[in-house]
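What you see is the complex with one protein chain gone and the rest in place.
On to chain A.
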Amino acid sequence: MEHSRCYIYTPPEQESRPSKRQRTSKSKPHTDLSERLKIYSKTWAEQEKNIQITLEEADSATQGKIINFVAANAPSEDGPRISIPTGLIVAGPSIASHGPYFERLGRRITDETNSSYVVLTSGESPNLKTFLKNLIKKITSRTEEDDDDEEEIGRSATSSRRGPKLLNFDLGHVQEWTSRNPVQSIVVAIQDSEAFDTALLNEMVDLFYSWLDRLPFVLLFGIATSSESFEDRLLGKSLRYLEGQQFDVTQSDEIIEKLFCATVAHPDTEPHIGPNLCRRILERQKDHVQNIQDFVHGLKYAYMSHFYANPATIFLKYDPKFKDFSSDAFEAIRNLPSFRRYIEEKLEDGDTQSVRQLLSSDQSLFAVIEEHVVAVQDILSSLNIAAMVLTRIRESLGITPKVRLSSVWTRAASGELLDSPLLRETMLSIKKTPSDKLARVIDSLISLSAEKVGPEAEEIDIPIELQTLHCELKTLIENNADSGPLRSQDDVRSESVRTTVVAQKVLLSKHKAALSEQDKAYSEIVARFYQQLESYFRFALIDPKTLFLYEVLVYDLKSPHTEVFQPRPRLALERALATPHDYLGCGCCGNTQDRENTLAGTQPATAIVYQLYLESGTLINATDLWSAFNAIVGKDDEEEQSPTMALFQRALAELKHLGLVKPSRKKADHVAKMMWKGL
């Protein structure tokens, strides 16, 4: 089996099975795993729904426009068309999300208009001929099965029946197909227009134009750069055949921000994702992938890991009952660091009675857990809301630099926001804000509290008397005779600096302009808003890490996440070969402290050859490598070389297999070094 290329797995003979089963079954410490996974699928399903809704919202506007465009450009009776309707879809630089985007778009176009839709990528279009072949195949093969061989056989038959046989890249096939399947338009989407050969694009446009009287083409170009640079690539002649319209797709970073808002920073989310992990996911998005799908996968994996690996997560069960939980689950809670802190706090208070109970009785622990899960969840969601409030305020005040919710949230969740300059700056500018802007702030907060994000979300609760403030402010503004907005007492504009020269010294003194009655009243409103907001932030922005059950409600481990999504295979390989002890943990090859001694004869042969390889230059003499190897591994007597040689050959072959060496023609029996460790 091992030498055959591909096969369907068949289990080995009966006798070998039990032992294997033992191995896997005995290491199964997961109690209640299936129960936890059930909770996982429920919570994730909710998140996924949120994500789907957000994504569709983000897409729908532009997609709707594109669909309207396609529908509007269906050929009409009044005369032949003079140019190909062309949609320039500026989809942004994250090419990984283009594929799914065009797929979604295609689904909607075929659903909502009577068109046939094909996507073509640069990979399948090296030249015009192949491009056309693929195009024809994609348009027509939906209905008919044709194989190359059959075609060859059937050639004589078809040619006799309907005149000469068409070549397989002749658009006549499409014409024939449209005569049988009448469609409004044929939408051809070029997914990655930048990757197409310019000449091919020009030829394609010319050809489509020449068929325009028979085939109702509509072109869609996916553009990662800008429509200008796309235009620059086409010839003037081809451009004249096109009638373009630009569509801007929501850029992936904005969509991710929206997703972030709907998932991680959402007040009703449970469990929460911790700030460290979040920072990591967002950084990866920004620096490396720029891919919405990847962000979603990252989140999903975080949820999976949380419920799979943490037995205490069983307490996130909906409507928990004491009998649902095994003693192991309670034991898991008792092992949490946050439980320990909780107990220590209680001890400091001298509450030994309840400590004893918590430690000995599952029942009383359950009561505490039940209460805390809800309470902590509330605290966490108010933290999320506070982050949203702060972002909204900054947005409506128009404070620069613009700070996104994701970064505000990450700071809030790591407990850094309360004393941060960001918050201080915002609060100060609230003090100074004129009435028109304040009205905007209060309005946006009111709308935030009314907003429902997600399917079953409750209204967001902000403990500020927004409505009262709003009403008072409104009456105040209405009564204001002046055209200008009202100013608070801290507004710099109501201050003027007075310079007086006294005994040849310049005195600068600040002078407050006298406030009008209305301004005074306004200042009072500002002060109240400020105070309420401040006390709100002080209440909401706590450091969540200090909370009991933090580990259950927040997942913030970077360990499996980083390795699983950003592996460093080269490092792993180099480490395995350079210090095999790290993996093997054997007694013989240890002693990694002393670097001089690392090259021990007991190490695996490949590791030894690899370390010798590291020391050598770009060209390696295999003979010298062999003698060095033999000196380390070989026995003393010359006769018994063959086992050593066999090991050496195997090691060298493995290095070749791993791509570390390649043959060199420079000298006989030499190999060339391909990789340097640690680069």
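Note that a residue touches a chain if its C-beta (ideal position, glycine included) is under 8 Å from a C-beta of that chain, and two chains touch if they have at least 3 such contacts; residues count from 1.
Going forward, contacts and distances are computed from a predicted model.
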item: Undepicted complex member, UniProt protein name, chosen from "N-terminal nucleophile aminohydrolase", "Origin recognition complex subunit 2", "BOS complex subunit TMEM147" or "E2 ubiquitin-conjugating enzyme"; value: "Origin recognition complex subunit 2"
item: Residue among A:72, A:96 or A:631 touching the omitted chain; value: A:96
item: Residue in contact with the excluded chain [from A:64, A:337, A:463 or A:659]; value: A:659
item: Hidden partner chain, touching residue among A:304, A:379, A:477 or A:557; value: A:304
item: Where the missing chain touches chain A, by residue; value: 1-9, 11-12, 17, 20-21, 23-24, 27-28, 30, 37, 94-99, 123, 141, 145, 147-149, 289-291, 293-294, 297, 300-301, 304, 308, 563-565, 567, 569-570, 572-574, 576-577, 580, 583-586, 588, 595, 602, 604, 606, 615-624, 626-627, 641-643, 645-647, 649-650, 652-654, 656-659, 661-663, 665-671, 673, 675-679
